[in-house]
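Shown here: the complex without one of its protein chains, the others still in place.
Chain lettering (A, B and C) follows the sequence in which the chains are written, and residue indices restart at 1 in each chain.
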Amino acid sequence: MIQAITEVMDQKLAEDPRVMLLGEDIGVNGGVFRATDGLVEKYGEDRVVDTPLAESGIVGTSIGLAMNGKIPIVEIQFLAFIYPAFEQVVSHAARMRYRSRGQFEVPMVIRTPYGAGIRGPELHSESVESFFAHTPGLKVVVPGSPYDAKGLLVSAIEDRDPVIFLEPTKLYRAFKEEVPEELYRVPLGKAKVVKEGTDLTIFSWGAMLREAVNAASKLEKEKGMSCEVVDLRTLYPLDRDTIIESVKKTGRAVVVHEAHKTAGLGGEVISLINDEALIYLKAPVKRITGFDVPVPMFSVEEDYMPTLERVKRGIEETVNF
Amino acid sequence: MIQAITEVMDQKLAEDPRVMLLGEDIGVNGGVFRATDGLVEKYGEDRVVDTPLAESGIVGTSIGLAMNGKIPIVEIQFLAFIYPAFEQVVSHAARMRYRSRGQFEVPMVIRTPYGAGIRGPELHSESVESFFAHTPGLKVVVPGSPYDAKGLLVSAIEDRDPVIFLEPTKLYRAFKEEVPEELYRVPLGKAKVVKEGTDLTIFSWGAMLREAVNAASKLEKEKGMSCEVVDLRTLYPLDRDTIIESVKKTGRAVVVHEAHKTAGLGGEVISLINDEALIYLKAPVKRITGFDVPVPMFSVEEDYMPTLERVKRGIEETVNF
Amino acid sequence: MAMKSSELQKAGSWESEVFQVLNPEGKLLSELGGEIDEELMIKMYENMQFVRAFDRKSVILQRQGRIGTYAPFEGQEASQAGSAMALSDMDWMFPTYRDHAAAMIHGQEMYRVFLYWMAHMDGTTCTEGKKILPPSVPIATQLLHAVGTGWASKLDGDKDVSIAYFGDGASSEGDFHEALNFAGVFKTPTIFFCQNNGYAISVPFEKQSASRTIAQRAAAYDINGVRIDGNDIFAVYLTVKEAVERARRGEGPTLIEAVTFRYGAHTTADDPKKYRNQEEVSKEWRDNRDPLTRLNKFLTENGLWDETKEAELLSKVNAKIDEELKRAENYPKSHALQMFDHVYAETPWHIAEQREELKKYLAKDGDES
Partner (left out) sequence: MAMKSSELQKAGSWESEVFQVLNPEGKLLSELGGEIDEELMIKMYENMQFVRAFDRKSVILQRQGRIGTYAPFEGQEASQAGSAMALSDMDWMFPTYRDHAAAMIHGQEMYRVFLYWMAHMDGTTCTEGKKILPPSVPIATQLLHAVGTGWASKLDGDKDVSIAYFGDGASSEGDFHEALNFAGVFKTPTIFFCQNNGYAISVPFEKQSASRTIAQRAAAYDINGVRIDGNDIFAVYLTVKEAVERARRGEGPTLIEAVTFRYGAHTTADDPKKYRNQEEVSKEWRDNRDPLTRLNKFLTENGLWDETKEAELLSKVNAKIDEELKRAENYPKSHALQMFDHVYAETPWHIAEQREELKKYLAKDGDES
């Protein structure tokens, strides 16, 4: 996935002189995950900028850059380090268009690695997408595959609104997938049915998608269950139609996410289902999520996240309700 | 309500030498809502501290104060101005006990006016309680009456964990209620059945509670409907038992909150009901909430928030589903 | 002219430590060297009268309930007018809730300022084609934006500069630090214009920081810093002018601390008697350091101004204010459905639905237009 992301930035830098990258260690170092490797050599320090260590500074100046004709792609080193910039994101980036009634706009992308599962230190494994999904004016995107990473990032860069682009660290180097070389777009706001099924729908995104798909295939083989897997991909705004359509078909659903359960986006998915498809439900929609504890030290992080086992049993309980 | 809050701080300052107040303009000015009026004169500048204008500084130093034997009660002038301190709240206050396995603790209260409805300028009317309810380690409390304000604030101050204490500005001077003079406690984590009923439950908190109660009495008078009204009071952790018990009784529910709908706490309430009482539901649980737009300029804020009319119709639609 | 902050740190009253050109008695302390001609002087005076009249009118309108809570700036006219007059049309301006004087002089239409205080949905717009941002509410955040816009201009080889307005209290926020540091590193054409009016609402600057001045902080970022008499419009104009020119030449940012005072309340919801000897201190500044009085004295002594002109000006100004007020009051009222516009470039499904929902309610309530 990381190559797909680098490729987009490379191509966009080449194609559109307005595009700039900003972040900590993204220059000669190429970023801590090497997402920007080689780009400063190719496009120079004016376009690939190693910033001072100050996230509010990065996002705040990027807002100014964006209002004045640039398209900044910001890298926040890890999701939790966006907190110093929280005010700039929530009170400004998300609202500039609104407040100015369209006179000023902030077309920018904030890319940031997120999620647990790669033995990161404390605060390197957070999954707080719901903060941003509660902030009108922002879009929140999470690619679940290299192909989508490329297509969604292109769409995010071309979008005229600020996009929080969350990159699941666990997927960075997780699987190989051929990705077209040319630029293509995967539309924001559209979920993807990764696997069709009839007994139950698994809604998921990011790194948890793999557990979802694995659980679905295992249960298919082991118990002959037919699970549909939906990658929500854009978390704000959600693709309600795809969600509802699937639940109407299967009548059962689980949501799998690694974020904390309480006030996580599982609740939003459930609420949409409750609104539109309650009468189709044959069982409560189960949330299989990270626990309501701070993401723990990595020695136990695998048990913090929904494991394949938990996902499987959650599905079985829902099917056997 | 504001007098009840002042009274608690006054009594706690008198009773417990560890208690300190910190915030912007809380000294001689008595706070922009006068919550700390007269307290600096009584307890001196070491205990009622006018801080520099820097929220991360206020919360960050208060974390240190709390770890070293003080009980800081912080006033953030308006809820949106907590964003500069977001990192200190989320990455430190909420996690210090956890990270140190109980060796250090952060007993502090962050009081902050919140919500729309008093013709405040931009960013003075936010209602982002769900950010904090998604943060393990924090407690989130919202009083809905003067009596509760006093009792909950006492409990919050005595709690050994950090508490976000959200004060609905619209209720500050909204109604008179006799409040006992002595200190008493209203327990955290317990909802309150404000009004009993049999046809439907209205879950709400803060300023929206009044629309809830008004809608309930109107519908009772006009249509003979019997609505139960539950003030959730503590938003994290939620009092699931009271929620479920009520829904099992009424079979129908609406959630009324002024926060944005998407990823707001309505979704959490619905999810709890979905988990535990789905089969009791005779209709989808409706969310009657603030819209998914930035809280607008006050000329139209009344229409941003759930109006009595919207609450009433939402209830009727749910009852007639 | 631009004194190094280190030169300004000597003991003594603040007046002895700030750059001043026109003293409170209306005497020139140094040659203007042709930088401010007579026409400009008169324009300065007119502008200050104009914005002062606006400010007083607004306080009255608030009392009459015709606008909401209002943040008056009376006393700070020289800082705001002088700085704005040193800009060109193309320059970016980032005002706070108190900087309407600067905004109007930079081209913001007055009726929009009224709309702002009426909390109209269009109150945060600016005159078409202008680069005046909606007033920044969260303190110090706009400084970073001004670094960003300046940076973009620099990268594009454009000559416009960006000016951020802020107060003494704002200098305590982390964003102040990050903005000055970024500006120093990227040498952006940014002017950090601080009106040190001595108070952040009720908190005096002595409680805000142990540092005696704000200008001295420039040294921490290796940028230019200068402390000036913010009630001396000549000093303000010349300092900002120089900073602007330096910025246009690619010589980077400047931090300007303009020492001034707001005569009135923080906002109309504030009661300054709670935290300062309001009448006395306000009178002290009014009587001895008023920005308009001193320029009036100077102009009068130099035969450039008289009571007839004054009367003419005031009636012109009041007519203009009335006209703009009428324009604001006749402007179509905010409609609730406007709240759904401009959240995104394209309205997503959920906002469209919520709009429809509200529309239905409004129609039922009969108050949809």
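One rule holds for everything that comes next: contacts are C-beta pairs under 8 Å (C-beta built on N, C-alpha and C of every residue); 3 or more make two chains touch, one makes a residue touch a chain.
Predicted model, so just to flag it, every value in this text is computed and none were measured.
**Student:** Under the definition given at the start, what are the shown partners of the omitted chain?
**Tutor:** So, spelled out: the chain left out of view touches A, B, C.
**Student:** One chain is left out of this view; which of C:Gly68, C:Gly82, C:Gly184 or C:Gly198 touches it in the full complex?
**Tutor:** Residue touching the absent chain, from the options given: C:Gly184.
**Student:** Would you mind spotting which of C:Asp37, C:Asp222 or C:Glu356 touches the chain that isn't drawn?
**Tutor:** Only one of C:Asp37, C:Asp222 or C:Glu356 touches the chain omitted from view, namely C:Asp222.
**Student:** Given that one chain is not shown, which residue among C:Gln208, C:Thr260, C:Asn296 or C:Gln354 touches it?
**Tutor:** C:Gln208
**Student:** Of the residues B:Ala35, B:Ile63 or B:Ile157, which one touches the chain left out of the display?
**Tutor:** Checking the options B:Ala35, B:Ile63 or B:Ile157, the one contacting the hidden chain is B:Ile63.
**Student:** Which parts of chain B face the unshown chain closely enough to count as touching?
**Tutor:** With respect to the unshown chain, the touching residues of chain B are 20, 46, 51-52, 54, 56-57, 59-70, 84, 87-88, 91-92, 97-105, 136-137, 139, 159-161, 189, 237-238, 240-241.
**Student:** For review purposes, identify every residue of chain A that touches the missing chain, sorted by number.
**Tutor:** Missing-chain contacts on chain A: residues 24-25, 27-30, 32, 50, 52-57, 80-81, 83-84, 119-124, 261-262, 291-294, 296-300, 303-304, 307, 309-310, 313.
**Student:** Since one chain isn't shown, list which residues of chain C touch it in the complete complex.
**Tutor:** On the chain C side, contact with the omitted chain comes from 6, 172-178, 181, 184-185, 187, 207-212, 216-217, 219-223.
We adopt the following convention: only the chains that are shown with their structure count from here on.
**Student:** With centres defined from CA atoms, tell me which chain sits nearest the overall protein centre.
**Tutor:** B
**Student:** When the C-alpha atoms of chain B and chain C are each averaged to a single point, how far apart are the two points in Å?
**Tutor:** 36
**Student:** At what distance in angstrom does the C-alpha mean of chain C lie from that of chain A?
**Tutor:** 40
**Student:** Enumerate the residues of chain C that touch no fewer than two other chains.
**Tutor:** In chain C, residues 121, 124, 134, 137-138, 174-175, 343, 350-351 touch at least two other chains, as defined above.
**Student:** I need the residues of chain B touching at least two other chains; which ones are they?
**Tutor:** 56, 80, 83-84, 122-123, 262, 292-294
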